[in-house]
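The complex appears here minus one protein chain, its other protein chains still in place.
Each chain carries a letter (A, B, C, D and E) given by its place in the written order, and its residues are counted from 1.
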Amino acid sequence: MRVTVSRKAHFNAAHRLHRADWKAAQNEAVFGKCSNEHYHGHNYELIVHVTGSIDPITGYVMDIKVLRDLIKSEVEDAFDHKNLNVQVPEFQNLIPTAENIVVVIYNKLRPHLDTSQDLEVVLYETPRNFVKYAGE
Amino acid sequence: MRVTVSRKAHFNAAHRLHRADWKAAQNEAVFGKCSNEHYHGHNYELIVHVTGSIDPITGYVMDIKVLRDLIKSEVEDAFDHKNLNVQVPEFQNLIPTAENIVVVIYNKLRPHLDTSQDLEVVLYETPRNFVKYAGE
Amino acid sequence: MRVTVSRKAHFNAAHRLHRADWKAAQNEAVFGKCSNEHYHGHNYELIVHVTGSIDPITGYVMDIKVLRDLIKSEVEDAFDHKNLNVQVPEFQNLIPTAENIVVVIYNKLRPHLDTSQDLEVVLYETPRNFVKYAGE
Amino acid sequence: MRVTVSRKAHFNAAHRLHRADWKAAQNEAVFGKCSNEHYHGHNYELIVHVTGSIDPITGYVMDIKVLRDLIKSEVEDAFDHKNLNVQVPEFQNLIPTAENIVVVIYNKLRPHLDTSQDLEVVLYETPRNFVKYAGE
Amino acid sequence: MRVTVSRKAHFNAAHRLHRADWKAAQNEAVFGKCSNEHYHGHNYELIVHVTGSIDPITGYVMDIKVLRDLIKSEVEDAFDHKNLNVQVPEFQNLIPTAENIVVVIYNKLRPHLDTSQDLEVVLYETPRNFVKYAGE
Partner (left out) sequence: MRVTVSRKAHFNAAHRLHRADWKAAQNEAVFGKCSNEHYHGHNYELIVHVTGSIDPITGYVMDIKVLRDLIKSEVEDAFDHKNLNVQVPEFQNLIPTAENIVVVIYNKLRPHLDTSQDLEVVLYETPRNFVKYAGE
């Protein structure tokens, strides 16, 4: 009997999409206004899904307060009010597209969960654009 | 060609998380303010997903009005404006965590659906905390 | 040049609507299932609007962090995961209808704001039912 | 490493549910007020999910601008501010239930995606009623 | 001490914007695709605000169940799943723009409220376009 427990969180950050090994014109052609050299930013909305068995003693798959605190320490404290390109080590050599961010978040959270539990992460870059990663 | 038909519903209820076989301190340690002896409550938002084949005559997987009425009779009439711990039989010996509630709802709806159809139930306890169960 | 600064917050609580000086039948007739003796509950969503002049030094009408903390200490800490009828002093002799709750919240916040600032409070009892009070 | 990229879009359209080979009474019995001969309408909200590998050069599964433009040309331009029964060829002989519409949208989008990518389409007919199709 | 009580409701309807005394080209020039002769439609979201004094006996400005039923009988039953141009008498000689619809709804509700109460009506034609009328 596997149930999924989900928690929404959010963080605000600046970023830009560009490759240092490309000229400005190529960055502009591929990434458009997202390559603006002075950055732009988003209110990222995050949903973390953890799937596992219900503990018959507590009725919990996972204490949602523990999940909330894990998201805070691993994601919000690391990303909130930061410039992803400049201030977050994972994106020193990785373009902070929504796709790459969601994989980085997954990889930061995964080691803290029980191996019997499944993890899926959804990241909204805007209310209309979002991505999902489940580690496969 | 299997399509999922989904319906949102809601109910308002009181509950508390505690075990009668635990002392107050242990309940407080595990369940925190959710163990408040005088109860607290939520606007539960419910999403019921039914997956099946499209009937070529009607273009329906399932008449959404039938699904709406089923949710009303099985869930809303049973849970809305109730104290889950005190007034809902399924929680007499089961802690009404979101996880346990979603499983109870699944088990109440499942017998009313065709065996060829799949069921998945999502329950929001708050806008940021929610659970999902698909019967496996 | 007056600008309104707004902050959303929320709390979860149990309540019931009834008058001790009425018989059960009269309470049932007036308040319906909201008078359930075992309580029910809601995820209350709160919006606090403060209107005032922009401070030319900071560009703030009011530091939103200060407003957030004020809402936490005056409202969330007092109401969250509580039974309003039993555990919140303001409702010992006042029915906790949404109307009365929004006035109580207004009265708790008003003394903490500058007299040059206007206050308006909106309270959602459910996503479809809400109330507003501005102190007049 | 497969990631899902999602895009929300919308269109407004009129429709009715009825079968020309049924009498009015039968249409009314099965489709209720949805069979109103003068039509009614909806703000359809659409979510398109595309799952594939991240391109290591761009960090994209798919350029979301390309997906946005594809949805516009294939779905919005074809359906927005249209009467689905009268003006959209796919529904000349197919009842425009939400289930049938989501399958039509899937079939219009599928040929434009790489065969290595998976497609799932979600369609909200109202905020409480929605459907999903993934081509199986 | 005046408090506003608000209720959200909704209805789905078809409409078109056109003047019979204009040629098609002029209708097209002014109303664009909204003038489509075969109609299109919307999920109209409605918010009704009633402002008045709190009854000290009940703690209500107005029983929200009474307001809900009033909206149902006056608005939902009259407009839901209807073609506004063809089937709703108020729009026989009045273009069903959002502006005109919100005034019609106001005028239908106003006589049912106490003269000491204020009424304001908000109507969402789409999630991004909406109108408001308060009778002045």
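FYI, a residue touches a chain if its C-beta (ideal position, glycine included) is under 8 Å from a C-beta of that chain, and two chains touch if they have at least 3 such contacts.
No experiment lies behind these values; they were computed from the predicted model shown.
Student: For the full complex, which residue in A:Lys82, A:Lys108 or A:Lys132 touches the chain that was left out?
Tutor: Spelled out, the listed residue whose C-beta touches the missing chain is A:Lys82.
Student: With the full complex in mind, choose from A:Ala13, A:Val61 or A:Leu119 the residue touching the hidden chain.
Tutor: For the chain that is not drawn, the touching residue is A:Ala13.
Student: Against the chain that's been left off, what residues of chain A make contact? List them.
Tutor: Within chain A, the residues that touch the unshown chain are 10, 12-15, 33-34, 36, 38-43, 80-83, 86-87, 126-127.
Student: What residues on chain E make contact with the chain left out of this view?
Tutor: 17, 19, 30-32, 94-100, 102-103, 127-133, 136
Student: Mind pulling the chain C residues that touch the left-out chain?
Tutor: Within chain C, the residues touching the omitted chain are 1-9, 49, 54, 57-61, 63-65.
By our rule, only the chains that are shown with their structure count from here on.
Student: For chain C and chain E, what's the span in angstrom between their mean Cα positions?
Tutor: 28
Student: For chain A, give me the residues that contact two or more of the other chains.
Tutor: In chain A, nothing touches at least two other chains.
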